[in-house]
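Step one of this worksheet: look at the structure below.
For this depiction, one protein chain was excluded, whereas all remaining protein chains were kept in their positions.
Which chain is which? They are A and B, in the order written, and residues in each are numbered from 1.
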Amino acid sequence: MADINEVKQPDFNSVQGDGVLPVKEESLLVQSLKEYFESKTAAIGLIILTVMIVVALLAPYISPQNPYDLMSIDIMDSKLEPGSKTMDESTTFVLGTDSQGRDMLSSILYGLRISLGVGVLSTVIALIIGSIIGLWASFIGGRTDSFIMRVVDLQLSFPAILVALILLAVLGKGIDKIILSLVIVQWAYYARAIRSNVLVERRKEYVEAAKCLGLPQRRIMFGHVLPNCTPELIVISTVKVAGAIALEATLSFLGLGMPITEPSLGLLIANGYKYMQSGYYWISFYPGVALLILIVSINLVGDRLRDVLNPRLKK
Amino acid sequence: MSNELLDIKKLETFFYTRAGIAKAVNGISLSVDKGEIVGIVGESGSGKSVTGFSIMGLVDPPGEIAGGSIKFKGEEIIGQTEEEWRSFRGAKVSMIFQDPMMTLNPVLRIDTQMIEAIRAHEKVSKKEARRRCVETLAMVGIPSPAERIKSYPHQFSGGMRQRVAIAIGLLNKPDLIIADEPTTALDVTIQGQILSEMQTLCRKTGMALIWITHDLTVIAGLAHKVAVMYAGKIIESGNVQEVLDEPLHPYTHGLIGSVPSRNKRGQPLYQIPGMTPSLINIPEGCSFRMRCPHADEICMKEPDETISDNGRMVRCHHPL
Partner (left out) sequence: MLAFLIRRISQSVMVLLVMSVLVFVGVFYIGNPIDILIAPDATPAEYARAVKELGLDKPMLDQYWIFLKDAVHGDLGNSFVYNEPALKLILQRMPATMELAVTAMLMAVFIGIPLGMLAGIKHDTMLGRSIMRFSILGFSLPTFWVGLMFIILFSVQLGWLPSGGRGTTVELLGVPVSFLTWDGIQHLILPAMNLALFKTSLAIRLSRAGVQENLQMDYVKFAKAKGLSNTRIIGLHVMKNIMIPVITVLGMEFGGLIAFAVVTETIFSWPGMGKLVIDSIGVLDRPVIVAYLLITVTMFIIINLLVDIIYSILDPRVRLGDHN
């Protein structure tokens, strides 16, 4: 009776559930990718994000000017409108120049590099640390577990910006310090996500089966449970990268984050802020647009990933 | 003819899913007389609940009524305007759902949920509406209804909640109640109580009842008429006693055989082999042929309805 398929109750919407029809067997990755690209907005988001990452990586090779090479900038070119040219008409400042005469486009490309770098690096470190702590806590259980989770809950009950503010007030400025703060702000999310997943996964049959096979618990955790949490971790960390980039920009804007020598997009915006009221809007505006596009495209990708990966999680 | 309350003809309710069209109700005809109790029996996925929702105009997208007619007191109700449907539901026909834990709004008090049901159809004062609610609660066997009406659903047991839901269904004295497996989620003892109360209520008020269930034993003591559904079609219908005593369709026969109480002690239970087919690819011909012990070449052709003199209907090439 292999040709008779199981039928679900057709009441309400259950009929549209997957599995009513035999779906052609495709790998999960191909299926997920196909599903991802069904949304045009998400596809555009992914393309823009890819372009931005490439541009950020190649900044030193493609930007018209090295904005931190004092030799290449001329104070005479300061506060030029977008589209202006240098005195000798050799270069065009597509997005204008800042108060020092730096080409805004070049500054933005370098700033993008720093913003993206800080965001991704801090998220990855937080992801690793948070996952290890989360796994370790649920592995040990008992008091250590409940203590760690108390700390996690306590920290998460405070807004990220407040925690970061305290940390940076204590630590001072610097790229290492801001990464450290962003890691401390983020790790708790991953620890909690991992732990709640482990609690669910643990009860599932395959873990029972692995236990019956006599596999050591560590092996079960890292070899079996962790891979099953991966889709959710991917979704969380995508969204958190955007959050980290925005937070770093905000802190830098408040004068708490990056040092002036390593201007991220946030710091570029802050630098232009004081000239804005006098009408030199572009010094602040374009870095802001770059930041905005970066964050929106990451969020679009993250949103779609959540939709695509979540049904798999539920199964 | 004047005694006829509901007349369903060739009703089709399809669900247009991504995987294909699921023919949940595939051309059924059924009539219900005033004060009559009709049982609709079938396995999960046979389309029995969707039949109920179709009568109520509550088929949610992607489902829709694709064809046929439903006449209530001689008037066509398919194609009514939204407002006509609204004033029809709850006033002329009520419906009670399967899970009493889910049907009552958890954050509203019982009185709110009852009074609004009256005031959706009649302009009466809240006080008068409340009086009627308390009365109806007493009728379905809720002790000290005047106080209990101020409770929230979670303060009631499952059986009591189902009584509240039934009371809500009765509030506007409808001509017909559709009960969609209302006792499946309850304990057997509570189930018995509710069954006998429903029977008494119908007798007292002259209300008709469609009782949807997968459980033949429930129907046996309750209904006058039974319709057995399989894969979106009624495959057999008729007087309850006759159908249960002498089933004509092999599927009905199988269903009866798989009820424990109807078997002799020590005899193995009968099982219908296989599973119900997918509503998206219903096999050609008789939809039961894959599982039928009597199936042969001719079953590749869809059987027609055969109606005998006493109103028995069967859809089978090889009636027993």
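Keep in mind that, in the parts below, contacts are C-beta pairs under 8 Å (C-beta built on N, C-alpha and C of every residue); 3 or more make two chains touch, one makes a residue touch a chain.
Since the model is a prediction, treat every value here as computed from it, not as a measurement.
Only one of B:Gly42, B:Gly63, B:Gly90 or B:Pro277 touches the chain withheld from this view, namely B:Gly90. From the set A:Phe37, A:Phe147, A:Tyr206 or A:Tyr273, the residue in touch with the chain omitted from the display is A:Tyr273, counting the whole complex.
Of B:Thr13, B:Asn26, B:Thr103 or B:Thr252, it is B:Thr103 that touches the chain left out of the display.
Counting the whole complex, the residues of chain A in touch with the unshown chain are 12-13, 154, 157-159, 161-162, 165-170, 172, 242, 246, 249-250, 253-256, 266, 269, 273, 276-277, 279, 281, 284-285, 288, 291-292, 295-296, 299-300, 303. In the full complex, the hidden chain is touched by chain B at residues 56, 58, 60, 86-91, 94-95, 97, 99, 102-109, 116-117, 120-121, 152, 154, 165, 168, 172.
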